[in-house]
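Can you read through this structure? Questions will come right after.
Missing here: one protein chain of the complex. Every other protein chain is in place.
Order of writing sets the labels: A, B and C. Residues in every chain begin at 1.
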Amino acid sequence: MELRFSQADEAFRGEARDWLEAELAGAFSVVRGRGGPGDEEALHDERLAWERRLGEAGWIGLGWPKAYGGREESLVRQVIFNEEYARARAPGRLGHIGETLLGPTLIAFGTEAQKTRFLPPILRGEELWCQGYSEPNAGSDLANVRTRAERVGDQWLIEGQKTWTSGAHWSDWCFVLCRTDPAAARHKGLSYLLVPMDQPGVTVRPIVQLTGTSEFNEVFFDGARTAADHVVGAEGDGWRVAMGTLAFERGASTLGQQLAFQHELDAIIACARENGRSQDPLIRQRIAHAWSGLRIMRLQALRMLSAQADTELSREGLVTKLFWATWHRDLGELAMDVLGPDAELAEGPGPGELTPLQRLFLFSRADTIYAGSNEIQRNIIGERGLGLPRAPRPTDTRGQT
Amino acid sequence: MELRFSQADEAFRGEARDWLEAELAGAFSVVRGRGGPGDEEALHDERLAWERRLGEAGWIGLGWPKAYGGREESLVRQVIFNEEYARARAPGRLGHIGETLLGPTLIAFGTEAQKTRFLPPILRGEELWCQGYSEPNAGSDLANVRTRAERVGDQWLIEGQKTWTSGAHWSDWCFVLCRTDPAAARHKGLSYLLVPMDQPGVTVRPIVQLTGTSEFNEVFFDGARTAADHVVGAEGDGWRVAMGTLAFERGASTLGQQLAFQHELDAIIACARENGRSQDPLIRQRIAHAWSGLRIMRLQALRMLSAQADTELSREGLVTKLFWATWHRDLGELAMDVLGPDAELAEGPGPGELTPLQRLFLFSRADTIYAGSNEIQRNIIGERGLGLPRAPRPTDTRGQT
Amino acid sequence: MRFALDEEQVALQRAARRLLERWSPSAAARDAMETERGYDDALWQRLAADLGVSALLVPEALGGLGLGPTALAPVMEEMGRALACAPLLSTVALGTNALLLGASAEQQARWLPGLASGERTATVAFDPLGDARRSEVRAVRDGGSWRLDGVVTQVLDGHTASLVVVAAEVAAEDALALFLVPGDAPGLARTALPTMDRTRRLARLELHGVSVPPADRLDGPLPGAAALRAVLDRARVALASEQVGLAERCLDMSVEHARTRVQFGRPIGSFQAIKHRCADMLVDVESARAASWYAAWAAEHAPDELATAAAMAKAWCSEACFRAAAECIQIHGGIGFTWEHDAHLAFKRARASLALFGAPANHRETIAHELGL
Partner (left out) sequence: MRFALDEEQVALQRAARRLLERWSPSAAARDAMETERGYDDALWQRLAADLGVSALLVPEALGGLGLGPTALAPVMEEMGRALACAPLLSTVALGTNALLLGASAEQQARWLPGLASGERTATVAFDPLGDARRSEVRAVRDGGSWRLDGVVTQVLDGHTASLVVVAAEVAAEDALALFLVPGDAPGLARTALPTMDRTRRLARLELHGVSVPPADRLDGPLPGAAALRAVLDRARVALASEQVGLAERCLDMSVEHARTRVQFGRPIGSFQAIKHRCADMLVDVESARAASWYAAWAAEHAPDELATAAAMAKAWCSEACFRAAAECIQIHGGIGFTWEHDAHLAFKRARASLALFGAPANHRETIAHELGL
């Protein structure tokens, strides 16, 4: 058992840290700390330039195979880079959907032509992607997708609506889960299409959230088109491909996120010190508990990094999402209780003019809902982790997420 | 809105209080405070004499119709008597199953012959009853009863096993839910039989509980017999009759129980004062919360008493069991935390030699399980109280309890 | 013994619900919360004229209905259910109660009729933590008058109230006293504060040498701090009732959604994860209702029990309401996270109410203290 990183890995960490410090001290200092939750719209052009700078320096696709332009670094090093990225308060990534979801999916399921066409612009930070999965009637029940795609000549013709698509209005491409065989049941008959966003058949409408800001969008496909060969995996095999993407999404790379959590907890502790509630025994208990939970989150991630087996199937991997989502939601409530009556005071009169801790409080309510709600997570843990029997259901839902 | 009782009701309270004080100061002082949870076996003969004294004085069947020997007092007065009974620390009742469950069931569903035969000995405190519902495979799922009864000549012949039967070894009679039509599904084909306990075909075996004591029994029916006309309601109508009994069980008469809870809470507070934990802000919070919960329990019971409509169907009635069971379980945990390391120290080396607060801690774990577990209660509240849809089930379970 | 709403209280509740359903649907509250005032005066006038809410507690001789806190409770439940934006909590639960509990008969006769008619609104300026023993405002003798200086943050509807009852420390007496200050008094600067819950406004009041004539120092049977404590307790009771109504609204929204939203081929309310959560919300709502009714009864009939009853009700209803509002978002999933859905209005109101007039932990400490711990 060894919790410290190897010298070589620490050297890599130093390299990443130095690079980030140097870059963010210069022309890019303006983007430092920007683009986080609730701030996604900030400084788009500058952050796009930052993406390209990252790509130039070889920090995108760290873990991708060398054959596809990546650096084939270990998971440990990817995690170290994420940690340093968060520690440096480098800006929210515009390109992370392409890098962490679409890229690995193409590498696993794509044709060589698709890889050649789509991977290099991701590595250069030049093409941005968004994810077209959720629909108004397919939230937790993703297999219920109704967006249809029909083959017409050498093109797919797409009709339907996606929702909760972050970055849709700035993305160049969207990977869209579509029903291509209307006769097939649920997760059969779906296909995974790559669709260009800049076309008349695609309309993006922002969703105003409870924060008064818009980080997500509805995307309407109304006769949208894409080339026939822009289907990943076989036609009708979209469910398997999409589940692969979700597996990437739920991987071990949560250590960067945890540093962001640490920043939030630090802010709460600072606030408690300032207003004196750090002396309230009830608040002290809750801060100590939150601190412990965050420490455990990091330890769990290190366990996953250390595991030889497929992390997705390990028990500690299965509980990750439920644990951090619940922890983060509780942190938001703690923040408000530490602030006391001042918790109410916003930064300005506009609907979106909230303080960082208010944003934390409100945004963290989504954590227990999106990417597999707490209820879905508990089903998965019970059934896959513990082998408990499924409930009798009117329809087959084996592939629920 | 008036929370105080009427002058006439307060006069009745005075009458009850005076009688209890006088009786318990004399020959019956030995039974004072005895026979509660974990102490059910104490002083059986003396408590039997006490039952008869209660009967003589007309305190049994307070709410029963005058036509059947009762006093037809209002629910409010029944509750007042229960409160005073608890306040006087009068002994645990041996006859309460007969008085509160079987009696009202016979009055509602029995024949005149049954009423004439069985009600008077209950009112005199002379015949004791126990309840034969639960079975090893019919716990929460009561409709799954497998004990069979077959009509042979002018008798019922009974084969099977009941469990969690309190007082079985001292009872004269048992009301037993039996399957009389093996072909009928689940809650159809059940009958409600009255079975004498003193016969060769009935064997009682005590269940040792986690406290090391035995308050409940298994009852084995091995060719047990009862007269053909000792069936309540029609043959095959036992489910409806049994559900009626459960409704009586879950009635509004919880105010006496609440006084017992108050004694427990008082003991915990006294303990906190003595060992200084009353100054611990965390303990103060929990005591205040427990105190509030108990006060609310009483208020809810008063609401039910005040309601014009059938209390069983009211929302506040539906939540009663879940609320008090959970509250009581939490109280047990609070007791242990107030005691700190001393919580461990028992009264003696024998398995059952526990302190009163240890008994509270252990016994209260059963509260969230028996008479409809918390899970079942939440189903009932969701479905009957809120009209939420039932889950698809492999079998019909409309009558689940 | 009858622990239930009287017939006339039930009628009042029904009337309030009808009025608010008609005149304060969600869209109206959303409009009102975008105004600087924070409420729609037309709605307030309707509540006053058609329902008499402003006159509820005022004695009949002064143009009121002469009812007590148990009559206010069902009205507050409906205000909570509707997420209505109106200065009821400030004007009636704080302002009117301050005059009823702290003012002389003469002072009441001068001020209560204007409050009863709905013509004027009122509030009380006190410590934002709900501590009735302290104030950041100092009152000193200045010739024949009083001179008030200091700052009070987070005064409910403080930027619009026609009349502000200011709690101030009178150093010479080492005691707190209550002073009547018109909203437009010279030296009084009022600033609306931006808040997370946009359905209820708080303001910062700065008093720079505000002059108060001797007749406007409250001079009732209860001394300043005791009167303020009782006022705050009554306000807690009213807020607790509002929280019950809001919690029930959240439960109703959740149940409706759970009945109709289909996932995995079933209404989600048929899943125990959702069903049991709704059941727990019902336990919360009904237990909170019992606590709030009891506290209202104590305010009216058992002043000795009020401090404990109000603390219990406010602590219990605050947490019940917050849990219900939080579950409401969770049960609604993504749609509950949008601005257009009402779940966030309830959630923010529930959070704001949790801290208003003292947080639950403070109230439990009060109970522990009253239990002699």
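Please note the rule applied: a contact is a pair of C-beta atoms (placed from the backbone, for glycine too) under 8 Å apart; a residue touches a chain by one contact, two chains touch by 3 or more.
Quick caveat, the model's predicted, so the values are computed rather than measured.
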| item | value |
| --- | --- |
| Sole contact to the chain not displayed, among A:A86, A:M197, A:I287 or A:A366 | A:I287 |
| Touching residues (missing chain, whole complex) on chain A | 1-6, 9, 76, 269, 272-273, 278-279, 281, 284-285, 287-289, 291-293, 295-296, 299-300, 302-303, 305-307, 315-316, 318-319, 322-323, 375, 377-379, 381-383, 385-392 |
| Positions on chain B where the hidden chain makes contact | 134, 137, 139-141, 144, 163-164, 207-210, 212, 282, 336-337, 340-341, 343-349, 351, 353-354, 358, 361-362, 365-366, 368-370, 373-375, 378, 393-395, 397, 400 |
| Positions on chain C contacted by the hidden chain, ascending | 271-273, 276 |
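Assume only the chains that are shown with their structure count from here on.
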| item | value |
| --- | --- |
| Geometric centre distance via CA averages, chain C-chain A, whole Å | 41 |
| Chain B, residues touching no fewer than two other chains | 281, 285, 391-392 |
| Where chain C touches two or more other chains, by residue | 266, 271, 274, 361 |
